[in-house]
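Of the protein chains in this complex, all but one are displayed in their positions.
Take a look at chain A:
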């Protein structure tokens, strides 16, 4: 079973430097008034560029272990 992966934001940590927005290949992220927002979640391909580039650890891909997911489903 494939692990479940999801794009996540850490509230309050973004300093609006714009690095993740510039490096996102699918233009998923945009800068809002209080930092980065996920504007087009459906476009996200979970490549992890944003997590790799973010100097503030504010945006990342959360990976849920397949085993835990199995427990949750049943």
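Please note the rule applied: a contact is a pair of C-beta atoms (placed from the backbone, for glycine too) under 8 Å apart; a residue touches a chain by one contact, two chains touch by 3 or more; residues count from 1.
Rule of thumb we're sticking to: contacts and distances are computed from a predicted model.
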**Prompt:** Under which of the names "Ion-translocating oxidoreductase complex subunit A", "ABC transporter, permease protein", "Acyl carrier protein" or "Thiamine pyrophosphate-dependent enzyme" is the non-displayed chain listed in UniProt?
**Reply:** "Thiamine pyrophosphate-dependent enzyme"
**Message:** Residue by residue, what part of chain A touches the chain that was omitted?
**Reply:** 8, 10, 12-13, 15-19, 22-23, 51-58, 60-63
